[in-house]
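One protein chain is absent from this view; the other protein chains keep their places.
Going in written order, the chains are labelled A and B, and every chain counts its residues from 1.
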Amino acid sequence: MAEARRAPLSDTLWRRPRLLLALLITPPLLWLGIVYLGALFALLAQSFFSIDEFSGLISYELTLKTYAELLRASNLDILLRTIAMASAVTVSAAVVAFPIAYYAARYARGRWKAVFYLGAMLPLWSSYLVKVYSWKLILAKEGVLNWLFETLHLAWVLEAYLAIPVIGGNSLSVSWTGTFLVFLYVWLPFMILPIQASLERVPPSMLEASGDLGARPGQTLRYVILPLALPGIIAGSIFTFSLTMGDYIVPQIVGTSARMIGQAVYQFQGTAGNIPLAAAFAVVPIVVMGVYLTLAKSAGAFDEL
Amino acid sequence: MTAAISFKGLSRHFGDVRAVDSVDLEIGAGEFFVLLGPSGSGKTTCLRLIAGFERPTAGRIWIFGEDATAAPPYRRPVNTVFQDYALFPHLNVRDNVAYGLMVRGDAKAARRKSADEALALVALDGFGDRKPSELSGGQRQRVALARALVMQPKVLLLDEPLGALDLKLREQMQGELKTLQRQLGIAFVFVTHDQGEALSMGDRVAVFDKGRIQQVGSPEDVYDRPETPFVADFVGASNVLSADMVHDLVGRNAPASLRPEAIRIGFGPLAGVVHARAFLGSATRIEVDCDGQKLKVLIPKGGEVPQMGDSVTLGWSEGALHIMDSANG
Partner (left out) sequence: MNSKASLGLKIAAIGGLLFLHLPILLIFVYAFTTEDKSYQWPPPGLTFQWFEVTWNRPDVWQALGLSLRVACVSTLIALVLGTLCAAAVARSRFFGREAISLLVILPIALPGIITGISLRSAFNIADIPFSTWTIILGHATFCIVVVYNNAAARFRRTSASLIEASMDLGATYWQTLRFVIMPNIATALLAGGMLAFALSFDEVIVTTFTAGQQQTLPIWMLEELVRPRQRPVTNVVAMVVVLVTFLPILAAYYLTRGTDTVAGQGK
């Protein structure tokens, strides 16, 4: 029409909007489909093979034998221990994160708002290994925590705590408490930011309405704020739960000799060379997270991601 | 003379929704043409089909006699003023106005000159260096107008451009747009859901409902002589009398419209009971229940207003009752 400027590709794209969409979506879809899903299915396939007990070689015959092995007492222990740890870390992270997120969303203004936001952002993105390393320093026998207890003449409290079975141990750095603390520390920022985001969306007038209708602050918290923060908590828990479940570095560096799923996967595929069992172990977090994500989706948590 | 815009059997469906359903329309070259209808009636989709933001599911569009059905927006001699203004936030006001000239390849000095002239046309001289975010709603509106006009379109499309302005500013802009259109002598296609705006501004008005055009005509036509009950009700909230009632009154079997302000209280063929009244300032509106058919009556200030529950008789001057023979809705 108007002026006959040449733009054949543009013209084609306008006439065929589906083509534009296809051009946009194909490269990322190919990458994720081939590199990621392809690899994931390769792994899944392996879990249906088994290892020949005599030769130690993988026999490429479809079987559920490897999954049955997961139910062996020692392996079941690993699964349950990991899920228990992931749950404990998730719940504690929500409890510790909530006041921070709530304060940041409700009360912090201007510069303090930035302080709180960056206060959660920087640890979230700063080096995972450095964070783990810092706790190795803190929990070491000659480290700052023991020094603190001694300086305050409270060493007996620590000893009494360490004497408690299961959560105690020889020292904090080889106890479940130590592992738990490091997990909590490392994943906490993943809980703060989504909760804060969901709380930011609660209009102050809603809280005023609740107070106006006669709710005490505690009731407002329980019946108004918590339900509205729930999608954020669920979004955060996706990360804390998933990350704890798959981690093999933290329990290796701080903790007891009892293994978690991540360590088992790492060892079975590495030193033990039992890739089918490693794959079967890896399927557990996938299934758990699949269920978790489905539940989270129905609770509307994806808007907070 | 060729029409500025003409549609033939134009449809746009979104899945099962027929946003525009087989519309035929001709818009004249120097006309102020208004597309009027409730939200979701298809008027905005129609405008977007003219601009080229939507591709028709069926039918053809001609712009000044040239088939534009397959032309992308950048090849159409029309420009749009958007409802949300759509000013580019990263450009200042002058660069916003000069954007079309820039992509066309005009020299820098020439575009600056044209842009400043266009800004002067909308009374925004000296605002060129500001960012859109620093302007008021009314000013943004003018920038959007200048940005479209600087391209010297043959047709200007306006998508509810005054919707976001307050009443006073809106009335002022209505006047200015009308003057501007006469000055430029190009066609304006103006979308609105406000019947007052449509009647006061349009040379002709097309009333939309459910993707179809109900009536096209002058403001007087659609107001005084609605062709369908929908038009009667939507334009000026007229009373629509059922076919039965019209049969009893004048012996014809078709619905009819009756303007609230045309009804007189005191003597006439209908009787009923007042069951609602509302004071509107310059008049009082009452609602009279005549055997289940509720009629609105407008009593100008100074007139005698009956009380709630009073029995009244209603009449009207000859010609006020408009029979809708071609009723299809």
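Assume a residue touches a chain if its C-beta (ideal position, glycine included) is under 8 Å from a C-beta of that chain, and two chains touch if they have at least 3 such contacts.
All values derive from a computational prediction rather than experimental measurement.
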Field: Chains in view touching the one left out
entry: A, B
Chain not shown: contacting residue from B:Val103, B:Ala120 or B:Val250: B:Val103
- request: Write down which of A:Ala68, A:Ala84, A:Leu137 or A:Leu213 is the residue touching the left-out chain.
  value: A:Leu137
Message: Given that one chain is not shown, which residue among A:Ile51, A:Ile100, A:Leu172 or A:Ala229 touches it?
response: A:Ile100
Message: I'm checking contacts with the chain that's been left out. Which of B:Met151, B:Met201 or B:Ile299 qualifies?
response: B:Met151
Hidden partner interface residues of subunit B, rising order: 51-53, 72-74, 78-80, 82-84, 86-90, 99-100, 102-104, 147-148, 151
Statement: For subunit A, residues touching the missing partner are 5, 7, 9-10, 13-14, 17, 20-21, 24-25, 27-29, 31-33, 35-40, 42-43, 46, 96-97, 99-100, 102-104, 106-107, 114, 116-138, 140, 142-144, 147, 185, 188-190, 192-194, 196-197, 200, 204, 207-208, 211, 217, 220, 238-239, 242-243, 245-249, 252-253, 262, 265-266, 269, 275, 278-279, 282, 285-286, 289, 293, 302, 304-305
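One rule holds in what follows: only the chains that are shown with their structure count from here on.
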Field: Rounded Å distance between subunit A and subunit B, as computed from the means of their C-alpha atoms
entry: 55
- line: subunit A partner, complex, touching residues on subunit B are 52, 55, 63, 66, 68, 70-77
Statement: Interface with subunit B, subunit A side, in the complex: residues 1-3, 5, 7, 10-11, 14-15, 17
